[in-house]
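Every protein chain but one is kept in place in this view of the complex.
Then we have chain A:
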Amino acid sequence: MNLDDLADLAEKYREAEAGVDREVRVCLAASCQSSGAVPVFDALVAELGDAKPSCKVKGVGCMGLCSAGPLVAVADREADLQGSVLYRDVTADDAREIIASVDGPPVERLRCPTDQPFFARQQKIVLENAGIIDPDSFKGYVAVGGYAALIRALSEMTPADVLREVTDSGLRGRGGGGYPTGLKWSTVAKMPATQKYVICNADEGDPGAFMDRAILESDPHRVIEGMAIAAYAIGANKAYVYVRAEYPLAVERLQTAIRKAKRSGLLGNKIGDTQFNLEVEIRLGAGAFVCGEETALMASIEGLRGQPRPRPPYPAESGLWGHPTLINNVETFANIAPIVREGGEWFASIGTERSKGTKVFALAGTITNTGLIEVPMGTSLRDIIEVIGGGIPGGKAFKAVQTGGPSGGCIPAQHLDIAVDYDSLKTLGTMMGSGGMIVMDETSSMVDVARYFMEFCMTESCGKCIPCRTGTQQMHSILDRLAKSQATRAELALLEELCEVVQATSLCGLGQTAPNPVLSTMRYFRDEYEAKLGDT
């Protein structure tokens, strides 16, 4: 298959849909499903029946505004989310009115304006197809230009060309560390080995983070395409997606996508009539947070106990079964196809000096618009929370936002104007992490927040190294006593010292970053800790 063949195929799939002018798109991602999207979908299908052949009810992926789910969009076939009429909090009883509105006036009662900042201020690259295409449909993905980047890379570019585009794009790892993706790829590419592996890390475990889940549920082919391009660039013929078993819907859609891609010759042997072969396999995580750490993840794939090992050697040198291995996050792979399609330079024109492109954030906590957003790097935190997120509900005052999950920290109100990128967050004592943002209002106790995250780290510690295994447990008991106003000043000093020791001496990222929530809340809200002391 070459580019022309693929273009013909896309044309064919589009023509097959030519009779459909209007689409009723029902979000069938996990969040909307949990608020009852499946009965809505069934009711809409039943209501439509054969009445309007030019209209089609379609299950799609995440539209972003999860707090308003189930979401239904009525749109022209080519229209995007903003060009559609969006309905919120839809129930099965609304089906009749919605179907009637397909060629009539919109149902104002259910309407959710799409010109509000939540939609208007986003810039979608990773989520460009989310909420528009049917994630289970291979044809749907090809019809919007899917797999063209892979075929183009295979037929017109050398692996070195791909590496150059990715390096030029300035893309950095979206899993949290922010390691330059181009550098990681070229390191693995340079290894003189015959067997190499590509791994997609979909073991998203931060509390309040659901970016990777939404991407896999909304546009799984895009991740597969990114992985295939990566495998071609580094010379791998085997890839694994390590996805947590708590994401059954993502797993199911990914399985469907892999099966269909394979059947169409876009995975397997001689992809696109070239000498490039790639097998993609899914491995399920059994629920350990530490398995998101790359060495623990690889141990888990190998069938061993999921615990980290010292680095170096890094996976790029000695990874899965000792072979050079490339590990990237879901969102990183989801950025690859657009980079190959539009060029690295285009990608590098978006974002800030040292953080390029866009970032998907999951807004959670006490914020009006809970859900998924994608904004360019460098968007100010104030824009994200107050404008896009719609601010704090109930007239309460903003207190802090937690980024980076249990490895990150809190950002207080006085720093709301910073431009969010990898480096600015680091200077504030937190980190980008995978993109979860938990917003807290004035009623939240920061000692409780620190205690919550420490409890998380304590129960998720694998138990291999002593600082993390016992240090987190000791820190948690001090925080627990603090929260109950029982701790002494000496214990507070001990807490600070334990933070330093655990941070400096732990084996892997889990332990090294476990003290961050404590350190950052202490940095900005020390008075709350002082006020909780029992002996003053």
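As a convention for this text, a residue touches a chain if its C-beta (ideal position, glycine included) is under 8 Å from a C-beta of that chain, and two chains touch if they have at least 3 such contacts; residues count from 1.
As a convention for this text, contacts and distances are computed from a predicted model.
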*asked:* As a check of understanding, state which of "CheW-like domain-containing protein", "NADH-quinone oxidoreductase subunit G", "ABC transporter, ATP-binding protein" or "Glutamate synthase (NADPH) GltB1 subunit" is the UniProt name of the chain not shown.
replied: "NADH-quinone oxidoreductase subunit G"
*Which of A:263, A:305 or A:526 sits in contact with the chain that's absent?*
A:305
_Using the touch definition from the top, which of A:2, A:470 or A:488 touches the missing chain?_
A:470
*Residue ranges of chain A at the interface with the undisplayed chain*: 288, 305, 309-310, 312, 458-467, 469-474, 477, 494, 497-498, 501, 504-507
